[in-house]
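Note that one protein chain is taken out, while the other chains of the complex remain in position.
Chain nomenclature is as follows: A, B and C, assigned in order of appearance, with residue numbering initiated at 1 for each chain independently.
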């Protein structure tokens, strides 16, 4: 009797080990699944599929959720201007969560008795996988060979060689995770606290030197035009990654708390995420009220934190999303940016809802909306509570 | 019988008008006071004093509160990494508040029957003045000729000419307010929403092209060493303004809500504030716990907002300051930055309290602190509430 | 040429003065409008209409918005368990805001050139009226005779007598504002800080002595059944006011901040609001996640504060409403309460979404969901950050 197992497969060393080991030694019928959130090319996906079948996959499935990833996640990260610790666009955190959910849903659909991931016991990814699997496909038993057996890289390579699997598994100098919302870069420098990644660690290299002005247009918070051309949000992001990448924009190193309570550090390049979020934020400063700006900041910070910490399935996330979506009603208009090598300027905005250009009152202009007598009355009352509080001293 | 009036005097057109008019026509004994928060040079202060006496000041007082301004305000803006709307270091907001308070305290000390400022009814400054005056020196009656009489610039010049006062009052193309924590720049572009200030609007011009690495060292959140040299915080800020200014670092345009409910836009250059806050923030990411980072952000955002909105005298500000000061216990260490024209990189930190380099557990390393079995248990329980919530579906 | 004015009319002394004075002496065509949010009986409304015409109203309009008041406001106060300063259900604050909006909309519809209210310059109501009028009907000029002329009660009575208007205007010992969401009571005791209202100041008197068990059933946060009987929310509230009023439940004295910065004190009785909010809150404790409970509390507190402070028309309120509505997805079930004179007990709940009765895991029971080894692993990792932080000491 076969034991059907769904394996979250990436084609890398760890998941290849799982595939071979579970198939050949443990008698599992392994269904390999890879979930594309926009970070893989067609060629990569085909090459991964080919390898999966070579290594014994019973069935290989490629699931593309790029559009869903935008609709259910990236959209809200834009609405919320979410940069974890004011730095990191949560590229990997968000992507892995959505991959975990897609695999869990697939497992449930095919009624897999087992569900497998190749994460170690050291990091965040295991949590995203385990939680999504247990919540969405509770009848599938979770198997985690790498975490359980604590194998070293070399032990895995040796095992695969002993099984006649001879790919080149040499470790790249920098470990890279390419995603539509950002590419993470880890290396020897990110294990220290006082060194930054060298220029050549970044997959995308500076290729432009002349400044360039671009325009991003938003409709209710969603970017839909780039330099006048209407694009789907996903296409716009990919195009903006290309343009901004040429300027090496959106690079930084993030230091953050893992769900396990320790601090980790990772480099990243995220040109589109950086440009879109900063442009969107500027548009909001012109179109939202003071109260909206204050409360959005705080809630969106929580949204990013909870997303990072594998809490995407908590209903609080739906509640915050409802808040964020509601807040975007007036966030429409064009933002003008000027790109330079390694940096960009926010030039300004044009919006029908620009509260700075209202006919009611304009900053620095002579006031029609109120006069000096009004202002005197305003301040007199505005200061009431302070006057009372300090009257006891 | 003389009517003693204390006038917040800057030497500009508006306050010169007040001085002349109140002295010559209204019979006041005007005491001019200027408060230096680090933005004025010795020469400027002497020139202002000279003019004050020329225009009829009964007594001129220069009050230097630069150190107090750091101790009672800038220090907390650093602890809180306060950038209003994630952009503006509150250069003018903070400075004007402290000038208002110093003038109010002086008025109280000399038992002035009247207290005068030259603000119009259009902006934030009148609120800071009026509130500080009414709270701290409640027995002094507030007089505001410019706000009450709604005089145009030309009317003021004509009046002064008619009084034989012939300075050159031509309006500068850009209105500049120089301060230790930042210099604001207003001009025709900042009245629009879609244009940015031209390069030459900024008082400090780019003068360096070669990158330079600098080190800022903090002790419990306070910057006290620059490139190995121990300096008072005020000296350190001024030196950092010089260094960073040469790279044209810390320029941006801020769009924000005035206390009067309308949106305003202002350019600024704030090299030291920008470099210190970003360096300090990075050090905090390494040395504070997740809970501290989360709550500090939100409270410090409020601190900045309330400071901007003339609420410095509300006791909530003392409460937030107590929180912020307590949070800095471990925020000691060195931050390394690399300056380039118009931008800088945060290279890294070295700190005895760096939680990333603890012996307990290290990210990405093999784990001594827990094993795969622990991790499995952790996640199982970590996911309990989500499993329960979704079990009803 | 007639000057059309809409007057927010209550039939009381102040608005009667406005009606007579504006009609007879100032040449206005006064349209009186009264807005019922559920606090007036049919008889009261007829009597007010009659008086309005007697005093010279050109046209009298009674607008009933009780259902809209529930849908657009009370519903969210229930979702958010909103009790200002943990005490006051915002009875008057909410009601007056909605009356102001209804009058402003009416004025806009009839294109009134003027819009009048009878509030003084001392309290919150003037702000609700002025703001709603200026935002919704910006072309109508606001007229406020009582505020402008600072008339005493006696001056108004004398004026009306001189005009042949002879109602009995004697001041009641306690000023009462009856509303569906609570009745406020002000009197000589509420002007002090150390006395409470006497028993007989409350309009509803204790009439029951035997305890009674009741059941309120909610569907997605909305109360829809009382003791098994399906009722519209408005009917349910009114019935619950009757039942709870007989037990003198929901009485208290609130001390709060007015929008003008001073503290005020008011007694109230609000049986239905109190019972519904406490029952709803208990149901939420059983059906919401920890994160929902934490964030709802804080946002709902802001919702109440901003509603109280005449900010209902700020779009942040729509954003918070979206959050609150989303949060109610599982808030369905029955709450059992036991009423006693002056107090009640929350007995418990029954809900299909009760997270305490899940099959996944149950408190205090032997654990199927995890074992001691899992718990050990959980806590080991749970304590990581604290261990790291304290390892430096």
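We adopt the following convention: a contact is a pair of C-beta atoms (placed from the backbone, for glycine too) under 8 Å apart; a residue touches a chain by one contact, two chains touch by 3 or more.
Keep in mind that this is a model prediction, so the values were computed, not measured.
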{"item": "Among C:29, C:269 or C:314, the residue in touch with the chain that has been omitted", "value": "C:314"}
{"item": "Listed residues A:176, A:206 or A:381, member touching the removed chain", "value": "A:381"}
{"item": "Contacting the left-out chain in the complete assembly, out of C:32, C:126 or C:274", "value": "C:126"}
{"item": "Absent-chain interface as seen on chain A, which is shown", "value": "289-290, 330, 352-353, 355, 358-361, 369-370, 373-378, 380-382, 384-389, 391-392"}
{"item": "Residues in chain B touching the chain absent from view", "value": "257, 260-263, 288-289, 291-292, 295-296, 299, 302, 306, 311, 314-316, 318-327, 329-330, 381-386, 388"}
{"item": "Residues of chain C in contact with the chain not shown", "value": "85-86, 120-123, 126-127, 130-131, 134-136, 138, 144, 147-148, 150, 186, 191-196, 252-253, 255-265, 281-282, 285-286, 289-290, 293-294, 297-298, 301-302, 305, 310-311, 313-315, 336, 340, 342-343, 345-351, 354-358, 360-367, 370-376, 378-380, 382-383, 385-387, 389-391"}
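Just so it is clear, only the chains that are shown with their structure count from here on.
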{"item": "Dominant chain pairing [most C-beta pairs in contact]", "value": "A-B"}
{"item": "Distance from the mean Cα position of chain C to that of chain A, given in whole angstrom", "value": "42"}
{"item": "Touching two or more other chains - residue numbers and ranges from chain C", "value": "289, 330, 381-382, 384-386, 388"}
